[in-house]
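As you look at this complex, bear in mind that one protein chain is not there, while each of the others sits in place.
Letters A and B mark the chains as written, and numbering starts fresh at 1 in each.
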Amino acid sequence: MNELVFFINNVIIAGSVTGSIYAIGAVGVTLVFSIMRFAHFAHADMMTFGAFMVLLLTMAFPGVGGAVGLPTPIVMLPLAMVLTALLAVGIDKAFYKPLRAHGVKPIVMVIASLGVTLMLQGLIRLFAGTGSQNLYLAGERKEIYRLDVPFELATRPIIVTEPQIILFILTIVCVVGLHLFLNRTRLGKAMRAMSDNPDLARASGINTNHIVAVTWVVAGGLAAIAGTLLSLDVTFKPDLSFFLLLPIFAAAIVGGVGHPYGAIAGGFVVGFAETLAVFNWTVLLRPIAHLFPEWVEIPRNLAFVGTEYKIVVPFFILVAILVWRPTGIFKGKVI
Amino acid sequence: MNAQRTERREDIIAAPSRFPLREVILFGTLLVAVLGVYAVMGTAYSTRMLVEASCYAILALGLTIQWGYAGQFNAGVMGFVALGAFATMFLSVPVNDAFWGTELPGELGRVLLYGAAAAMLVYGATKLDRVGVPKKLRTLIAIILAVVLYLVVISMMRGVTGEIQSRAGFIGGLGLPAWSGWIVGGALAGAIGYFIGHICLGLRSDYLAIATLGIAEIIKAFLKNSDWLTRGTATVSPLPWPTPGPSELGFTLARSLYLSVTAAMIAVIFFLLHRAYHAPWGRMIRAIRDNEISASAMGKDINKRRLEIFVLGCILMGIGGGALASFNSIFDPNGFLPLNHTFLVLVMVILGGPGNNLGTIFGAVAVYIIWLMSEPLALFLMHGAAALGEGWFGWEPPGNLDSRALQARVFVIGLLITLVLRFAPQGLLPEKVKHHG
């Protein structure tokens, strides 16, 4: 039974955590893609920026969390979301909008977004340095919950940390909120309309510049959430961006580009694939080793890839989906 | 319609005969800058700079044919550079007797053989439907077989590589001349390019950017963590030069000799590209870039042409990466950075003039000089600012000031990319032939 608990801790919980972060990141990418039709490479650094804002705010007002009974970073998150959304809109105004007005090819927008990503990286590292930092500052600590499993054979508990619980709650809030926004509000519906058919949206009197700005606000806010959750789960690292981009894009493409629910599903697919791939299967095989013939020797390490090769997993998924079904499992609109 | 056609002809014929004023001015300025560096920094340093710039020019030529000729955006130049460097290291480093003198090569060969056999078995399983197995069952069998065999082979591999690492350090090289490594590096980069291009070139151009960005990080992760093959972060040095080294000739002369080799390579590549550009093949490539639909309507095999040009660009990047590694005489997987090996090259190409080989070479040398000079400049400015801050406000500068100052260059490169795209999308030396159609 302990092996099963180990599996739950290392695959189910860890996979849900990574999956949630990828899902929220991928939704932002897919929304930007569906409205502006280009792969936004600066998204990972917007996530980092959001987390950095949380770090700064937490450093500036360390006592706030204790007063409310929540970790300070979570209390600061809404403010950081607003700041990141403002940043996203500002970047669009300064760098993407003029290019759009020129009617450049989407790939030029991609290159411009790489330029933006470098600028953000430079700025963040200039102020934050390159080392990793803990969002839980002195005085606050991560609560760790140990849930005992009601079986006699299981002596080890299932372990969940406070940030992970917050993460699950926030992910559910994000998904429900996004669903309500896209299906119940006037702006959300207009966003879907523009993603379907921008010309017709314009002919219906929808101000497309306005929708573009709304898209950036939503994408920026979600990026701040994803970045903060990632930093809460482990630590704040300013140089994750290129390692985050691949799983997020893979998630968006697996789900069908331009398809927000697909991106959420894709995020979990990629997240679980990663944890399953680095999981050492020997742990599960050992209890049933007596079922195998004598000559079979179970190696000590039976993981598909070492943790240092984790990035291969989203790439493999990306390649597989591009070969097998480039529109993604939910049939995205654009390939 | 008639007038338009004659105008087009004139354009093709007349363009080369005009006096290249712009080129002369730009290259004149560049020459002055190079001479200035020579005067200030000394000949040894400046020659090193020129050699590195010439290696970058080869990388930039690779990118300019992908981006400039064909509109393909490769966001993973770094990966192809690293492959070239790895191949050069592997072929040119002396033979490691601690490895070859034992039974380990046989063990490694056996595992690789098992791997090949496993791959063939899985391939065979995917063809089971030919002998009457239902398709779904075939897929299931193939997947299970692949998973099990992969796990078996990978755990054997882990055993052998662990042995190699603990007993021999790493497998060492083949002791061949450096130039053979450059060629193999080009071939290796081309093979990976073929794999990526084959998957992505029929799809939206964004996917190629994503995939190349990913493969570059994977190649780096592989080279960094395969200690048995590359010594990983412990780095391999020295790598032999194809020309007599500084210990025999002194720095300036040895580096000049190396420079003559890279310059000759650029000249050959330049000449061949010039021929190809004006040949029917080059026209076809540009026709595809400028108007994909009409090109495909003319019955041209678009994806095959695209794949050719992408692979060609990757080969050049591999060769350039090999030449750069040999010159630096060290193989350090951690030294491959997206900023230095992807985005710097990108800036060289888009600033110099995508699709214009001369402009690309100009961009490579000019940007490399600015890049090198910006490091002391950034440090100087940062220290100046820190001193001012200290003097005026009693502000205490953070300890890792130097590493932070260098981050400012990341920002500048990013800003440069966005500004060039907006204000000079054609670069300083635009591609000469007007777009047809």
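We take it that a contact is a pair of C-beta atoms (placed from the backbone, for glycine too) under 8 Å apart; a residue touches a chain by one contact, two chains touch by 3 or more.
The criterion applied here is as follows: contacts and distances are computed from a predicted model.
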Revision key, fill the gap. Taking the list "ABC transporter ATP-binding protein", "ATP synthase subunit a", "Putative exporter of the RND superfamily" or "NADP oxidoreductase", the UniProt entry for the undisplayed chain gives the protein name "ABC transporter ATP-binding protein"
Exercise for review: Report, in label order, the displayed chains that the undisplayed chain touches.
Suggested key: A
Check your understanding: Which of A:11, A:56, A:193 or A:213 sits in contact with the chain that's absent?
Key -> A:193
**Study point:** Among A:102, A:141, A:202 or A:286, residue touching the chain not depicted
**Key:** A:202
Review point. Which residues does subunit A use to touch the chain missing from this display?
Key: 186, 189-190, 192-193, 195-197, 199-207, 333
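Note that only the chains that are shown with their structure count from here on.
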Review point. If you average the CA atoms of subunit A and of subunit B, how far apart do the two points sit, in angstrom?
Key: 29
**Study point:** Residue numbers on subunit A that touch subunit B, as the complex places them
**Key:** 38-39, 41, 95, 98-99, 102, 104-108, 110-112, 114-123, 125-126, 129-130, 242-243, 245-246, 249, 253, 281, 299, 301-302, 304, 306, 308-309, 311-312, 314-315, 318-319, 322-323, 326, 334-335
Exercise for review: Would you pull the subunit B residues touching subunit A in the complex into a rising list?
Suggested key: 71, 73, 75, 150-151, 154-155, 158-159, 199-200, 203-207, 209-211, 213-215, 217-218, 221-222, 224-225, 338-339, 343, 346, 350, 398, 400, 403-404, 407-418, 421-422, 425
